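First the structure, then my questions, so here it is.
Shown here: the complex without one of its protein chains, the others still in place.
Every chain is named by a letter (A, B and C) in the order it is written, and numbering of its residues begins at 1.
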Amino acid sequence: MDLTLSPEEEAFRDELRAWVAEHHPGREPEGDEAAFQFRRDWQKQLYDAGWAGVSWPREYGGRGATLVEQAIFNEEMVRARAPQLANVLGLAMGGPTVIAHGTEEQRQRFLTPILSADEIWCQGFSEPDSGSDLASAVQVRPLRQITGEAEFNELFLEEARIPDENIVGGEGNGWNVAITTLMHERATLAFGLQVAAKIALAELFARARETPLDGGSAADDELIRQRLAQLYIESEVLRLNAYRGLTATMKYGVPGAEGSLGKWHWSELNQALTELALDVAGPRAQLWDDPWTYRFLRARANSIEGGTTEILKNIVAERVLGLPRLR
Amino acid sequence: MDLTLSPEEEAFRDELRAWVAEHHPGREPEGDEAAFQFRRDWQKQLYDAGWAGVSWPREYGGRGATLVEQAIFNEEMVRARAPQLANVLGLAMGGPTVIAHGTEEQRQRFLTPILSADEIWCQGFSEPDSGSDLASAVQVRPLRQITGEAEFNELFLEEARIPDENIVGGEGNGWNVAITTLMHERATLAFGLQVAAKIALAELFARARETPLDGGSAADDELIRQRLAQLYIESEVLRLNAYRGLTATMKYGVPGAEGSLGKWHWSELNQALTELALDVAGPRAQLWDDPWTYRFLRARANSIEGGTTEILKNIVAERVLGLPRLR
Amino acid sequence: MNFDFNDEQRAIKESARDMLASRYPLEEVRRLALEHERGFTDEQWRELTELGWPGIFVREEDGGQGLGVVELVILQEELGYALAPTPFFSNACAGLLLAAAGSDEQRERWLRPLAAGEARGTLAQLDEGAPMEPTGSSLTGTKIAVADAGSADFLVVAVGEGRHFVVETGGEGVRIEPTRGLDPTRKLFAVHLHGAEGHQLEQDPDATDRAYCTMAVALAAESTGVAQRALDMAVEYAKDRKQFDRPIGVYQAISHRCAQMLLEVEGARSVSYYAAWALDHEPESGALAAAMAKAYASDAGWRVPASSLQVHGGIGFTWEHDLHFFLKRGRANAAALGDARFHRERVAELAGV
Partner (left out) sequence: MNFDFNDEQRAIKESARDMLASRYPLEEVRRLALEHERGFTDEQWRELTELGWPGIFVREEDGGQGLGVVELVILQEELGYALAPTPFFSNACAGLLLAAAGSDEQRERWLRPLAAGEARGTLAQLDEGAPMEPTGSSLTGTKIAVADAGSADFLVVAVGEGRHFVVETGGEGVRIEPTRGLDPTRKLFAVHLHGAEGHQLEQDPDATDRAYCTMAVALAAESTGVAQRALDMAVEYAKDRKQFDRPIGVYQAISHRCAQMLLEVEGARSVSYYAAWALDHEPESGALAAAMAKAYASDAGWRVPASSLQVHGGIGFTWEHDLHFFLKRGRANAAALGDARFHRERVAELAGV
């Protein structure tokens, strides 16, 4: 058992940290279009420096890094508050799926443009009604969320024809490919999530210290201290479970079901964190002028996006515990 | 809306209260046999004075009281810390079932001995394996619980023959009769439960005041105050829901599904109450010499006995909310 | 012992539900919330006035209907269920304080027109920074999260030691500025006072406390209605939406969640009704009952919509779906007039912990 970084891992981290410190492009501009272009430029910059897709094979534009280095990369990017990438889903889901299930032609065709953000990928998993018929070509409409923002899109496919050579994993193998896609999403995103949780928690600590309460601050209040401490412990458990999962993945080669556990756990943690933040805000929680109000609303989706908590618990029960499946 | 008692209801309560104050037999003796005889004697005394089965029809030995009076009876008995009756299940389940579904012969045969505790009833609903074959005559063996006590029995039936005239509700009508039995159990026991919860809570308040903590008492501690207050609110909600259910039952004639809600809610409340008591005890929770240790263990059965919480939630979902049933 | 409405109360409840359902379909709620500056139309206010709602709790001598807290709570529950954007509640808060502590002259000047729906008031309670300290009858400072101030004729301004001042919004030194609230169905404003003239109400701690208890219970009842609607939406969705060839309502992750929502909604309802009854008929229990109601409904009021959102999955998180308005109202209500923790501490104190 060794929870410190090896000299190679430390060198990787230090190199990355120095590079990010030098090239960090500052705050994201306002407005959807501008923000998107900003993220695209940032990803291109990473790609040009060899930092996009660090764990992808070198022959497709990656760095061939270890899983630990990939985890370090994710942690460092969050820690530096680096901008998001334009092509998160291509990097986290599409690319790994093509690497795992694609033909050599597909890899040559698709992987590099994912890394360079020349081609942006999206994921289309949810349908308005299960069993619905997919109904002229592709239409995309932004989907506003309860926070007022548009982060997702509605995608309308009407008799869209997909060329045979674009089927990944062969015909009739869709479920298997979809599962891999989701497992990659969960395993790789988890590291970013746990660091994001830690940053949010640090901000909440600061908020509590700055909020006056009964002559002191909210951070002196025993109830709030207990809840902050519990969240701190949960965030550490999330981090440590992710590292244990990573060690197992490196040993056994495939991401396990721990990713499902982590995604579910993170969503509960993040929701609890934003709920506590609004409690700390007290009567001011009625106002919109607080970043935590937005976060509270945004966090409601955490237990839905990328696999609902209900489905994740099913997966844990069936695949980890071996409980029987309802038929 | 009138949550006060009518003059008739007040008179009923005052008469009962005076009677109980005069006839209360004091503390139950040690030992299972002695305790049982004590309870049996107490019930006989109630029966002789006309206080057993207050809401049962007068022709079968009851008092013909209203549901509100039945509720007052249950509350008063708990409030006076009157001994338990020997024949709780006969009074709460067996009797009401015979009244609802029995033939006139059955009513004449069985009801009065239930009230006088001349015949003790038990309920046999749980089997070691579902679908098990019931296997010479009737054997009874006490079943010890995790608290170390024997409150339930195991009942072995081996080729026991039941005379036709003892079938209640007719052959093939078992499920319907069973449901009535359970609904009566829940509706009638609920009033006793909510008062029991209030008494337990008052004892917990006292315990908190007596427990030294940080120079004051545990009752001065903000975390404990918040939890005590929440339990107080829940106990009031339990009481008020029971009264709303009672009003509805009086209006519509049959006990509704609120009984399921109340039983489930009470079990959570009582478990939370005993959990808080052990937290108040701090390191002394390791010791057995505290009545709350016993209560903490005993409370684990609350969410199982008389219908598990899982089954009660199913009932609420299907019968109150009209959600579809899994087939 | 009868825990049910009488015939008159039932009639109020049913006509309120029917009227609100016809006037405030969710498209109208959405339109008022997102496109209307004040959040309600004159026509809508006139209709409520014709029904006598603004004066429902005001004594007949002061031009009201002389009904009780139970009747106010009935309207509030239905307003919450409909999620009707209206200044009804903010106006009622001002009216309750005037009725409790207004002099004869003050009641004549502000309460009578309020009861008649001819003038509206609102309560300005929350300070931006340090508590507002009046100099004689002159008020300076900023109050935030004041509901419907932009369309109110006067404010009841709370300052230290349980004192209240009426300030007319058209007077000198009053500047009112819209602020964005979490809940777009209730319009919030910042009120800046610079030497504004205030008319002090009488200091009657018991009567004022009862007024605040009544507001808390009325808001608890509103949250009960909000939660009930969110539950109804969840149940309907759980019956219709299919996954893996079955309606999702057959899965216990959904059905038990709905059962839990029912437990919370029924609990909030029982304790709100009880508190209303106690304020009307058993004053010695009123303060404790009101604190219980607001504490319980503060939690249930947003947890139930949040739970309903989880039942709905992704669709419930979209702006196009109406559920988010219920979540926002419920959470904003939880923060208004004392949060759950504040009221639990009051319960602890009054229950003798």
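In this text, a contact is a pair of C-beta atoms (placed from the backbone, for glycine too) under 8 Å apart; a residue touches a chain by one contact, two chains touch by 3 or more.
None of these values were measured; they are calculated from a predicted model.
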{"item": "Which of B:G148, B:G172 or B:G215 contacts the chain that the document leaves out", "value": "B:G148"}
{"item": "Absent-chain interface as seen on subunit A, which is shown", "value": "1-6, 9, 68, 71, 205, 208, 219, 222, 225-226, 228-230, 232-234, 236-237, 240-241, 243-244, 246-248, 251, 258, 261, 264-265, 310, 313-314, 316-318, 320-327"}
{"item": "Interface with the unshown chain - residue positions in subunit B", "value": "126, 128-131, 143-146, 148, 152, 223, 278-279, 281-289, 293, 296-297, 300-301, 303-305, 308-310, 313"}
{"item": "Hidden partner interface residues of subunit C, rising order", "value": "251-253, 256"}
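The working rule: only the chains that are shown with their structure count from here on.
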{"item": "Selected interface, A-C versus B-C, where C-beta contact pairs are more numerous", "value": "B-C"}
{"item": "Per-chain CA centroid nearest to the all-protein CA mean", "value": "C"}
{"item": "Subunit A-subunit B separation of Cα centroids, rounded to whole Å", "value": "51"}
{"item": "Multi-partner residues of subunit C (at least 2 other chains)", "value": "251, 254, 341"}
{"item": "Per-residue overlap in subunit A, given as positions that touch at least 2 other chains", "value": "223"}
